[in-house]
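With one protein chain removed, the remaining protein chains of the complex are shown where they sit.
The chains carry the letters A and B, assigned in the order they are written, with residues numbered from 1 in each.
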Amino acid sequence: MSQRGNPIGEVILSVEGVSLAFGGVRALTDVSFEVREHEVRAIIGPNGAGKSSMLNVINGVYHPQQGTIRFLGQTYHDMDPHETALAGIARTFQNLALFKGMSVLENILTGRNLRMRANLLLQALRAGPALREEIEHRERVEHIIDFLEIQPWRKTPVGRLPYGLQKRVDLARALAMEPRVLLLDEPMAGMNLEEKQDMCRFILDVNDHFGTTIVLIEHDMGVVMDISDRVVVLDYGKKIGDGTPHEVRASQAVIDAYLGVSH
Amino acid sequence: MFYRENGQFKSSYAADQQLLPILQDRVFMFALVAFAFVVVPLVVSDYVFLSLLIPFLILALAAIGLNLVVGYCGQISIGHAAFMAVGAYAAYNLVLRIPQLNFLIVLVLAGLVAAAVGMLFGIPSLRIKGLYLAVATLGAQFFMDWLFARVKWFTNYAHSGSVQTAPVELFGWSIDSPQEKYVFLLAVLILFTVIARNLVRGHIGRAWMAMRDMDVAAEVIGIRPVYAKLSAFAVSSFFVGVAGALWGFVHLGSWEPAAFNLTLSLNLLFMIIIGGMGSILGSFFGAAFIVVLPIVLNQLPQFLGIPMSTAMISHLEFMIFGALIVFFLIVEPHGLARLWAIGKEKLRLWPFPH
Partner (left out) sequence: MARNWPVVLLCAALLVGLALPLATGASPPGFYVEVLLGGLMTGVLYSLVAMGFALIFKASGVFNFAQGAMVLFAALAVARLAERMPLWAAILLGIVVMIALAFVIERVVLRPLVNQEGIALFMATLGVTFFLDGFGQTVWGSDIYKIDLGIAKEPVMVLQGLFQGGILINKEDVAAALVAVALVAVLALFFQKTATGRALRAVADDHQAAQSIGIPLNRMWVIVWSVAGIVALVAGVIWGSRLGVQFSVSLVALKALPVVILGGLTSVTGAIVGGLIIGVGEKMAEVFLGPVLVKTFDLAGGGIENWFAYVLALLFLLVRPQGLFGEKHIDRV
């Protein structure tokens, strides 16, 4: 992480004392951490540690019973996913959540939806402003398509793409939203080594080129050590470690959690 | 061999995003429309107009409408005939109470009334998912059936409960011969087809499809479920409301509430399942199928010399409809439209399949 286009800045997102439970099951207990602008922040932890729940809380899919999220100076507690999207938080999914009835291009274009304004009537007639808007956003999307090297598959239905490429389309769709913070839920799960290397490169490029702040969940410790600036460690819904990859790797609590010392 | 896109390079996004990007498709479509407007009225008999083409044109419009909400937005409705009824009765009352109103305006207003009612019954879709909505829309069906049968104002206190309409007049043109009806309906259908295509290609169409394919992901990328679902219900009901008004005024001429009952709703669903969910073209195939099948069934036994009663034929029709639905769901869930697309793909590569 020696050279990068955007130096790490102020705190952009902070999670403050978040607790989440489903019925009697506690998924998160009093978790707090901060994310600084332009950094790559990893969340790690064993299965069932509450990592995905954490992302779901940040982008409003789940509403925590306690605690708040501060993003860009605004504090919120009950925000719906489309509101967080509007505020500038994008997200990719652990289990692919592409729109399988649509082509690659259409999938990525949906990421532009929150910026498209033409009303129903204009769209119905595809009148001037609506058409101009479509073309303008198509240009932005083409830029992302170039960036992630998926040009040959523009018109292909997403369902026909191999898994690694689908993951890339998922990333492209999130990028099309031009987010300030990008949440990646296991972006490399199920990939082979080569695909993983590609994805790592894309993530760092995105961070570098667009200056996007990245929060990612990842299992592969090698990857985490390589690409992240700071790491949060969760276990049984509690934060047990927070710091640079080196610090975290040296922490006794983290080692215990990963090696399965009984609680 | 003649169907190729080789050499047709797009140099702008506008060219790439037009309605029919392939030249041969444009030529074919133009020829088809010209044929439908010029040749068909000259050669076709009144019987074919009245029992085939006119119902086909209106049902295709209604099927497109239903397809927008079910096929594109993924919200099931088994009560869409109710919104046709709303359109028909709204048009009837508008013509009755404001006779000087231009019929095109009547159609638009009838569509808007249907859209409002459709949105009202679409509200449950915001709280509930998928199949629960089936019951809400079924409720719309029974409620509307009841409303138009019982509230006398809607039928202008007609004793029998049925209403009559005069032939439609447009800018001094009285649309009463089968040919004229056909030409008028064809123009309306083409207009609405283009509108539907524009909508599903625009960002609203992508929002609908996103809701259909993966609703949580759609919300996460910033699509408002309220807006996406209610707009789908509104636009769909608008189309269906206009179709209902045309069904009443142009096709039936006089009708009673039972004209828009559950059977019609189920038939509309049948059309989009067979034709292809999420396909405008499929709506045409489905409508054609449902109009043609009964006629074939009527002619075939005679042709083969097997005596068959009309009741028997209508039962047979139901059985075939049912079997076809199951067959298509299992074998080709995207319906006739997909079969057509596969055929076209083959043609593009023909005679070298690889």
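We take it that a residue touches a chain if its C-beta (ideal position, glycine included) is under 8 Å from a C-beta of that chain, and two chains touch if they have at least 3 such contacts.
These numbers were taken from a predicted model, which means no experiment stands behind them.
**Q** Pick out which of B:10, B:26 or B:152 touches the chain that's been left out of the picture.
**A** B:152
**Q** Check each of B:36, B:52, B:138 or B:293 against the chain that is not shown and name the one that touches it.
**A** B:138
**Q** Would you mind spotting which of B:269, B:288 or B:337 touches the chain that isn't drawn?
**A** Considering the complete complex, B:269 is the one touching the chain left out.
**Q** Contacts of subunit B with the missing chain: which residues?
**A** Counting only subunit B, the missing chain is touched by 74, 76, 78, 123-124, 127-128, 130-132, 134-136, 138-139, 142-143, 145-146, 149-152, 161, 216-217, 220, 262, 266, 269-270, 273, 311-312, 314-326, 329-330, 333.
We adopt the following convention: only the chains that are shown with their structure count from here on.
**Q** Measuring centre to centre with CA averages, how many angstrom lie between subunit A and subunit B?
**A** 41
**Q** Can you list the subunit A residues touching subunit B in their complex?
**A** Counting only subunit A, the residues touching subunit B are 59, 61, 80-82, 85-86, 90-91, 93, 97-102, 106, 109-114, 116, 118, 120, 123-126, 130-131, 133-135, 138-139, 142, 173-174, 177.
**Q** Given the complex with subunit A, which residues does subunit B contribute to the contact?
**A** Checking each residue of subunit B against subunit A gives 12-14, 17, 195, 198-199, 201-204, 206-207, 209-210, 212-214, 216-225, 231, 235, 278.
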